[in-house]
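One chain of protein is taken out of this complex; the other chains stay put.
Chain IDs A and B follow the sequence of writing; residue 1 opens each chain.
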């Protein structure tokens, strides 16, 4: 039986401590959660992602109040009801659309920051794996959300992407995974229709956000023991530094508390981000809202060009230049490859890529290759674009195959 | 300073990616068509006919090649002759009073009765002088199918729903007079909605503007009345469908679905963007198109005004927020290094 201070006034500090241990929680989660001092603004991307996810949730709540998941009314409920009738409906929609696109830009920056500084190694593997899981969940969330306005691109992207689940054709190892019924099971119909729209609506507004929130908590928890990395990959003695900091030797200490010191920098970076973000929301939202999707879905009319949103283009382009079966294998490889990064990187060093010899070259090649893949993924698959796309896709695969060998040669620094 | 270097690297790769997937990719996917600045001189039509000859030259089957090439050569000659004649007529000085007498012939069909004739309701001409270009009107009276660049749909352009005008108003001076009458007497102060209804609305609905091919849908007291009206609309749409091949799309939100360049060049010559399309050239003057465009923007992007009113406030808010955050950060970090 715990001891309660009988004299404590209700909701006073003591009273709350007896019941919820608020002071301890505050210490553990914020004022004595130690972050290395040696960081740059790229370390703020996590908080920016959390803030953007918050924007998506808030704007999504208002959109869902008027959105109608019905193939007959979905398009007009978004483009007419929300855009003209609902007070500030257009604002929520633009925030939602722009944030859905920008969140992936930040995710990619966050990922490449992790790769550059080696933040997936030596005890930080679970951070990387939960992060990759979040990437996959966000992809599913983005895809399911893209179905909802039920425009031409919603419909045909839904058609093309679910077709991938049709699996390999019959000439692949005697038809392993050749299950047409799986596509129909996912769609609940032979073509995307009412069943398809309502189940993706359910996934988008309930199941996936719920799972995402759970995994975000796990992602944060995974940071706890190995601690945040720093820009030189140094091993910081957190206990010693924390003691120094608390004693007032802030200059000698290598760490800062999450709240308020680290947070103050995060919020400053977030401020700059929000200026850019709202510039996009008000003046430059077209990039996040494809013109083709302003034509209502029509199963009888294929658009001249079908392409996914920009953040899926690199993996789409790994699928596209190959024959169907080979493309699926390559596509599957691309999805798994990044998950395996902590185990493919055999070097004992945690350091910025530029100080890691061959790995530095690998990093920049990979970044450029993914940008090339992204651009080629959007261009029509013709002539020279096809060739460049094919080379870039091969480069991607080769780079991942080479990674263990490159990193193995690295000497311990 | 190191942070600025990192920021520059991040910004560089972000902008390259953006450039690649947006401006560059779109420039590769959509052909760019030059606007002819709303002057109707047949330049595009003649170019298209010349191109058709090039295509015909590539046919491998010799028999077919000769036939197609022959037809293509004849078409080019026809187009050149037609637009040369239009240019001749346009130089004549028209007499509005004389034109009024000939104009009576137009009223047989263009009388505002709202009856479908040959697939579509003939437009009222009360606003025609403000909406349409002079050269286009001359061309239209000379040969409607050629003027609207849909002659490929007819073996004989007399088959066009308005084809008979070719036998009614024939002399160059007579044409010049009628056009002069329209351009001086059928002039009004246009509103965007009227411009849309006259120029586009007989084929294209605009449901966000509450317009069908039969105009504004009134409020009905009973379900029966509403259904009766609905059936009327469906009947009209069936006739248009038979005439055009399919029901022309609703234009509620076309402003968001197509680029400004597409809209502007498509309206001047639909064939330039959709070769073979059954959509006729409408012949809007620059001012006429501006009005139509204003209406399409109103139904397609209704939040534009609110957006531009609110945008600066939100951005200024976050600039001040950022400045305060910077000062807070500075105070927190001052004794750390």
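The rule is short, and it goes like this: a contact is a pair of C-beta atoms (placed from the backbone, for glycine too) under 8 Å apart; a residue touches a chain by one contact, two chains touch by 3 or more.
One rule holds in what follows: contacts and distances are computed from a predicted model.
A.B. asks: Out of "Proteasome subunit alpha", "Ubiquinol-cytochrome c reductase, iron-sulfur subunit", "2-hydroxyglutaryl-CoA dehydratase, D-component" or "Cobalt transporter subunit CbtA", flag the one the UniProt entry gives for the chain missing from this complex.
C.D. replies: In UniProt, the chain that is not shown appears as "Ubiquinol-cytochrome c reductase, iron-sulfur subunit".
A.B. asks: Which of these, A:70, A:184 or A:410, touches the one chain of the complex that we don't see?
C.D. replies: Only one listed residue reaches the unshown chain, and that is A:184.
A.B. asks: Check the options B:43, B:246, B:286 or B:330 and report the residue that touches the missing chain.
C.D. replies: Reading the full complex, the residue touching the unseen chain is B:246.
A.B. asks: If the hidden chain were put back, which of A:136, A:195 or A:225 would touch it?
C.D. replies: Only one of A:136, A:195 or A:225 touches the chain omitted from view, namely A:195.
A.B. asks: Identify the residues of subunit B touching the omitted chain, counting contacts across the whole complex.
C.D. replies: Touching the chain left out of view, subunit B contributes residues 152, 244-246, 274-278.
A.B. asks: If the missing chain were put back, which residues of subunit A would it touch?
C.D. replies: Those residues of subunit A that touch the unshown chain are 184-191, 193, 195, 199, 298-302, 304.
Quick note on the criterion: only the chains that are shown with their structure count from here on.
A.B. asks: So how far apart, in whole Å, are subunit A and subunit B when each is placed at the average of its C-alpha atoms?
C.D. replies: 41
A.B. asks: What residues of subunit A sit close enough to touch subunit B in their complex?
C.D. replies: 37, 40-42, 76, 79-80, 83-84, 90-91, 94, 105, 109, 250-251, 256, 260-261, 264-265, 267-268, 270-272, 274-275, 278-279, 281-283, 287, 289, 291-292, 294-295, 304-305, 310, 313, 367, 371, 374-375, 378-380, 385
A.B. asks: Along subunit B, where are the residues that touch subunit A in the complex?
C.D. replies: Contact set of subunit B toward subunit A: 2-3, 6-7, 10, 13-14, 16-18, 20-22, 24-25, 28-29, 207-208, 249, 252-254, 256-259, 300, 302-303, 306-308, 310-311, 314-315, 318-319, 321-323, 325-326, 328-329, 331-333, 335-337.
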